[in-house]
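Here's the structure, in structure tokens; my notes come after.
All protein chains of the complex are present and in place, except for one that has been dropped.
Order of writing sets the labels: A, B and C. Residues in every chain begin at 1.
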Amino acid sequence: MQIRWHGRGGQGAKTASLLLADAAFSTGKYVQGFPEYGPERMGAPITAYNRISDEKIRVHSNIYNPNYVVVVDETLLESVDVTAGLKEDGAIVVNTAKAGEKIREKLKGYQGELYTVDAREISMETIGRYFPNTPMLAGLVKVAEIMPENDFIEEMGNLFKKKFASKPEVIEGNVAALKRALKEVKTHG
Amino acid sequence: MVKINEKSNWKEVTPGGTIYNTGNAAEFNTGDWRVNKPIFKEDKCIQCLLCAPVCPDSSIPVKDGQRLEFDYDHCKGCAICAEVCPVDAIEMVPEGQE
Amino acid sequence: MSIREKLSGNEAAAIALKQINPDVMAAFPITPSTEIPQYFSKYVANGSVDTEFVPVESEHSAMSACVGSQAAGARTVTATSSCGLALMFEELYIASSSRLPIILSVVNRALSGPININADHSDSMGARDSGWIQLYSEDNQEAYDNLIQAVRIGEHEDVQLPVMVCQDGFITSHAIENIELLEKEVVQDFVGDYQAKEYLLNKDNPIAMGPYDTADYYMEHKYQQNRAMENAKAVIEKIAAEFKEISGREYDFFETYKLEDADYAMVVLNSTAGTAKAAIDKMRAEGKKVGLLKIRVFRPFNAEKLTELLKDIKYVAVMDRSETFSTAGGPVFHETSAALYPLAERPELISYIYGLGGRDVTIESVESVFNDLMEIEKAGEVKNRYRYLGLRE
């Protein structure tokens, strides 16, 4: 399974790809998580990738034909060809509060499945700040059926404990964000 | 000069990567980095121009002692200008919701 | 009218630079090339050149200032040795990738450590892949002639690459020998005025140099450098032909000495070539069919020509005055071997590491190498292909 993340520098798309690799790793999968490195700064469009497989992964190239695309920042739909190479039987998960048809208009004739997550609302109401990567990660796990939801929540809880060792107060909010996102992913066919 | 892009072959890129049309970053759009957008309220503006020097993206043009509309091709929406404006003549709104 | 003189290699290099009359020289002293900026400063002090001399605080800054200067549109030169060249390492790559035809007079010396001030080629051989054209000089005459030609080679519009001209520390840099100099006016006519096409000080067309180059462009830029190096081959020949007209002296990628009918040959560069010629004369008088191939141009490496010259030789000793610690020979050996590989029938190649840190090379030591080759022929097999010459065992 190949996944491509579109985000902006500073929004955590790279972190999300690394967290996803961690979570999938915990289920015994072979994983890759890597960003495309460049000199881009905070706010610039960036790309990150995941490969998840039952077999050892040997390929070390970028991903050109992903099964799944995650768009962490909706405004990227205007400037980046997010569905480029996306497989017809794949799916795209977009962070937006907008209706599915509004988003589909921007996807340049893409016919495959579209899912949306209102990561802004979820993040603000659970974490208290705008960290769209956490809900988007949950959205993707649900859509791509990467692992059972309970295992995912448990594993992420463990990861957050390590990641936020110095600020344990944010762990609960992040876990809540995951749970809500799992429930609130909307499908638009 | 021929426009160089990532499809240009080795004969077309400039030797040493030297650029002959300086200042051509103006052709590169960073406006789409913006998540929040500054809106210029001309009626409130007192033309003190304090917003102009603080812009990291050279996106507040000044002419004849007056600041003009934002250069939205390059503004990244950092909001420093809105913060320094003494009369609230710059309002930040989420991009796409102006 | 040539001028007969007796000069050390450093004096010869300094005079070549004086006659070239560059716009800027930025340099930092290091043994054994120190005398070159010293002599040059004197020319500046006495007004015999128009050059702005920049006495920088390190070799890194020397090459950095050269990059800034040449980029600004000035013909720029410097000189260094050993650790100085090593300190310039990063800048060597930037100079060549920025396509700046800077001229560097290298007086070869061993790299530390341990610290050692005498001749070997570990400095310039370490820089062999930095994108500079490399010319090697057997004596003061060649150091002088090569520097004058280097200006035209590097600045040629098909090339636009920096050139380093090497000679052996102390062995030639500090030895007084006969030399024939050209008249200053002849040299100045030969090198001509420098006019960069695009440069920082061009007030009508400002430029920007030294970009961040992403993976989308970097390889194309590297291939351009590769093509410039390829173009340099024809330019080197053309400039040599023109130089012959003003000097009567002939230059090519390689110089051969009694090679044509030789069974045993030595591949070598810089001062040892001269000693080898003397040894060859001695052995030829004894009826031994020995010969020499001297490399003048190591970058670009003219593999085709080298193959043509060596293909019929039976045994070849390839001499390296620098280590690679590959345990499989030095850089000259590697490149010679690679060049000959496509031949169906190849000479037998033996690698010698020799003369490190100034270990002397005599007629006898050269003879011993040829004798080794004859031994190998007699034995019918090569027992040890990677050898050290003159090592106490």
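Simple rule for what comes next: contacts are C-beta pairs under 8 Å (C-beta built on N, C-alpha and C of every residue); 3 or more make two chains touch, one makes a residue touch a chain.
FYI, contacts and distances are computed from a predicted model.
A.B. asks: For the chain omitted from this view, which of "Nitrogen regulatory protein P-II", "Sodium pump decarboxylase", "Thiamine pyrophosphate TPP-binding domain-containing protein" or "Simple sugar transport system permease protein" is its UniProt protein name?
C.D. replies: Options "Nitrogen regulatory protein P-II", "Sodium pump decarboxylase", "Thiamine pyrophosphate TPP-binding domain-containing protein" or "Simple sugar transport system permease protein" narrow down to "Thiamine pyrophosphate TPP-binding domain-containing protein" for the missing chain.
A.B. asks: If I'm reading the header right, one chain is hidden. Which shown chains does it touch across the whole complex?
C.D. replies: When the entire complex is considered, the left-out chain reaches A, B, C.
A.B. asks: Which of C:I207, C:M283, C:V318 or C:V369 sits in contact with the chain that's absent?
C.D. replies: Considering the complete complex, C:I207 is the one touching the chain left out.
A.B. asks: Going by the touch rule given at the top, which residues of chain A touch the chain that is not shown?
C.D. replies: 9-10, 39-44, 166
A.B. asks: Kindly note down the residues of chain B that lie in touch with the hidden chain.
C.D. replies: Against the missing chain, chain B presents residues 4-5, 13-14, 17, 19, 22-30, 33-34, 49-50, 52-59, 62-65, 71, 73-80, 82-84.
A.B. asks: Footprint of the hidden chain on chain C, which residues?
C.D. replies: 23-24, 26, 50-52, 54-58, 60-62, 64-74, 76, 90-91, 94, 200-203, 206-214, 217
Criterion: only the chains that are shown with their structure count from here on.
A.B. asks: Measuring from the mean C-alpha position of chain A to the mean C-alpha position of chain B, what distance in angstrom results?
C.D. replies: So the centroids are 30 Å from each other.
A.B. asks: Please report how many Å separate the Cα centroid of chain B from that of chain C, as a whole number.
C.D. replies: The separation of the two C-alpha centroids amounts to 51 Å.
A.B. asks: I'd like to verify one number: the distance from the centre of chain A to the centre of chain C, where each centre is the average of its C-alpha atoms, in whole angstrom.
C.D. replies: One centre to the other, that is 56 Å.
A.B. asks: Considering chain B alone, which of its residues make contact with at least two other chains?
C.D. replies: none
A.B. asks: Could you pull out which chain C residues touch chain B in their complex?
C.D. replies: 97-100, 160, 198, 205-211, 213, 216-217, 219-221, 223-224, 227-228
A.B. asks: If you look only at chain B, which of its residues touch chain C in the complex?
C.D. replies: The contact residues of chain B facing chain C are 4, 6, 8-10, 13, 15-20, 22.
A.B. asks: Hey, which residues of chain B end up touching chain A in the complex?
C.D. replies: Of all residues in chain B, those touching chain A are 29-30, 32-35, 76-77, 95-96.
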